[in-house]
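Omission of a single protein chain aside, the complex is shown with its protein chains in their original locations.
As written, the chain order gives the labels A, B and C, with residue 1 at the start of each chain.
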């Protein structure tokens, strides 16, 4: 059994890692840390974990963390970059579920995240942990940047179109809708049931931190700059992201070819489900699972393609993808611990 | 007091008409009909109306309806067109909350609604009841087609842009999200709390009946064909529509000019609220009210404009707009009975 | 027009007062205060109020408040008691929506609220503002204690049984369920959509502050001590309280007599709706309105009576009842501003 540790385990990605790792056949959680909750039993804060863990939160010291084969950072942005080098030097591998290593362009990163980067050289080394793109690189990596939730849904939806050079690279639109758990477990007025419930709104239209991440990644796949408008919305549910993407198709490309390209592209990727043409993936069809379901449309036969992509933001959009990356980095079966059925209804 | 009647009062638009008319100072409901519920008290089916109405459902005979100054059809598509001529001949005015008179192009209508039209000549006479466009014509009309819910939110959002010739008319996108009440009170599996709750999905991407309605109307405003992709989504809430619209702005047009144009365009329209630049209207901020809130964005200063528009689909998107039209047709204050504050939280 | 002021207007009871007063025919809001938001426009914090108020939050000085004919305290417990005497001396009437004046037994109050009372002599003067019990006394009062939300639902449900001496006074049970708005607008983890949504739980079973309030009031009506077990629960909705009450009926009392007693008891009270025997009031049937709907049952004809009582906790359970009390205190029609139809669905 490999040993893993979790830094910052009191948020939703932390508890979701625990849910997934509780039944993982190849690893055990040797430590979980939280400055604010040090000393408390995990199950006292998360009754859903009662009986699964006999583990208390600890202070996040290097000594404790370095015992692990792999350390997850489920912390706010800017934490992992300060502790990464020491842990790598001690021989631990690292997966950061926050944004510290997601963007290669340090200037762009600093602008959007409002801080200096503590270790630009590790950014260069870090592998972007989208297994559908970087499976082999992740397997070799010491340090993996776990993708953002919106970026995961959008990239999986657009990747085959870009790789096939099937669409114009300007005026791509990603209209994305997220459940409220994407805002985290922090006590914010805007995330109250009485504020976010039974209502719908856009937010961050002027600019959201996932925009530069998506643009950089799509640019890599296209080997060219990509014009993207990204509008996130808050939808009154707990889990789930639904991305609706719009792009102008190149002339002379048939929808059935594109469908075939999607199916081929993801044939070896167990967590992407390309649905039949004309399908409408529901977020609940992936609730609690690591699956991304994708469907392709060409409404009225006109030149605008519509791609629908649905994930559970806490699983494929966060903790599940992190466990997938962990499996690859530790040489385990990539599906280990992740063959969880969606909870529907 | 003017007398009004409601045909087909057992659905959500019917009960919503009753809610609004219960406190209307200038009209009284003289009859409400339903074949399936004839004989039952309104308040037995809708306990929320207890104490407000002493009224039983009746059979929808012409004799009963012709007593009214104005008849609302809150019926399925295809009903009003069969009864309209008789009632008009008897001197009643008509507002159809369904789609029978919304589309001027009879061929297009027949294709999308899958039936022959029973009275094309009345379609030509009918006025499209969007008061922000047709206030005077509605005031003169005998027969008004109450707009669809999505078309209301989209038209109010895009109207100033089109009138100002500020955008390219191709590749306009309307990504719309509706609460489940838009699907009506019919007992359908897809509208169950356990199917539509805590989940999000697109539907009707291949083509939805509100597409031709929106395209025809935008074409009228533009005096030119408009290219539109319209994707409706189901969001897990009861009431509310949020439309997110994307269009390419013409060169040399500044956002502040557009904001001024919106404010001027709707200055005399009491139910449209142009919010400050950069706002994010929430559907709950209009819950239960006849208000449409609109906000304009130009993300990252690029050439894609984003317009956000929020309504209560049962009020501004249906019954409230119908009462607004009724006020105009009966010579009442256009705000009568509609100065209801939104219910938030 | 009478002038009213609101102290502490940023919480849910504050905004609900504004919603109700925005359309009230007999009063105008001359001031609204908030230390934390002083200087901000009301409509910036509550977009649902845009267009209805041109009013900014101010500091809660006595000078500003004393201009009002009546001052509402929509503040945390312990605030009104410190400012009440000064405002009364200045001639203003007061309604406290918090708990400072609800319990006559100062020792009990201090134990449950964990503080010394600042003005016990005003507690003795204060009238408990349940109009169904104290309509005349409220009309004469300078200082009214607006009842708690649970106590309102429970008292209206049990009052006729106690007045009729129809039940045993021991082992009464009030199993109550509240929407999350009862917890207020404070940023608490437990009120997040992701914590309180799609879940159900009891809380405060060991003892909740509404227990001594209910027990004291029922004791007054019974002229004897009452044995009560009160268990509040959190249900995943925004508004609404449903109280399910159980009591042992005295021998030889028939259910139809009790139903008649309920109907007689509330005949002159416009905001209590005694439903037909065997009804099941839904909280949505009173959503946004000041109505309490009550229904009586005797399951299987055994000796346990079941009373169901439903209110909107923010209206009849808080701001609506306060406006009702205000109407009585200012000599207005008791229904003024409160004839709002429930919003359903």
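Assume a residue touches a chain if its C-beta (ideal position, glycine included) is under 8 Å from a C-beta of that chain, and two chains touch if they have at least 3 such contacts.
For clarity, every value in this text was computed on a predicted model and none was experimentally measured.
**Q** Which visible chains touch the chain that is not shown?
**A** If we consider the entire complex, the absent chain touches A, B, C.
**Q** Using the touch definition from the top, which of A:181, A:229, A:244 or A:259 touches the missing chain?
**A** The one listed residue touching the chain not shown is A:181.
**Q** Quick one: say which of C:23, C:82 or C:201 touches the chain that got left out.
**A** C:201
**Q** Out of B:236, B:281 or B:337, point to the residue that touches the absent chain in the complete complex.
**A** Once the missing chain is taken into account, the touching residue is B:236.
**Q** For a quick check of understanding: of C:263, C:282 or C:339, which residue touches the chain that isn't displayed?
**A** Answering carefully, the residue with contact to the hidden chain is C:282.
**Q** State which residues belonging to subunit A touch the missing partner chain.
**A** Residues in contact with the chain left out: 12, 15, 19-20, 22-23, 46-52, 181, 185, 197-198, 238-239, 273, 275, 279, 281-282, 284-288, 291, 293, 314, 339-345.
**Q** Which residues does subunit B use to touch the chain missing from this display?
**A** Within subunit B, the residues touching the omitted chain are 12, 179-181, 185, 187-189, 191-198, 236-238.
**Q** List the residues of subunit C that touch the chain left out of this view.
**A** Those residues of subunit C that touch the unshown chain are 171, 173, 175, 177, 179, 194-195, 197-203, 205-207, 211, 227, 229-231, 233, 235-240, 242, 244, 246, 248, 278, 280-285, 287, 297, 299-300, 302, 304, 306, 308, 310, 345.
Throughout what follows, only the chains that are shown with their structure count from here on.
**Q** Please compute the angle of the rotation superposing subunit A on subunit C (C-alpha atoms), rounded to a multiple of 5 degrees.
**A** 180
**Q** Would the interface of subunit A with subunit B count as same or different, where same needs over half of all numbers used to appear in both copies?
**A** On the two sides of the subunit B and subunit A interface, the residue numbers are mostly the same, over half being shared.
**Q** On a C-alpha centroid basis, what's the spacing between subunit B and subunit C, in Å?
**A** Here the centre of subunit C sits 36 Å away from the centre of subunit B.
**Q** Using CA atom averages as chain centres, what separation in Å is found between subunit A and subunit C?
**A** Distance between chain centres, rounded to whole Å: 45 Å.
**Q** Could you work out how far the Cα centre of subunit A sits from that of subunit B, in whole Å?
**A** Result: the chain centres lie 39 Å from each other.
**Q** Quick one: which residues in subunit B touch 2 or more of the other chains?
**A** 197-198, 238-239, 281-282, 284-285, 287, 345
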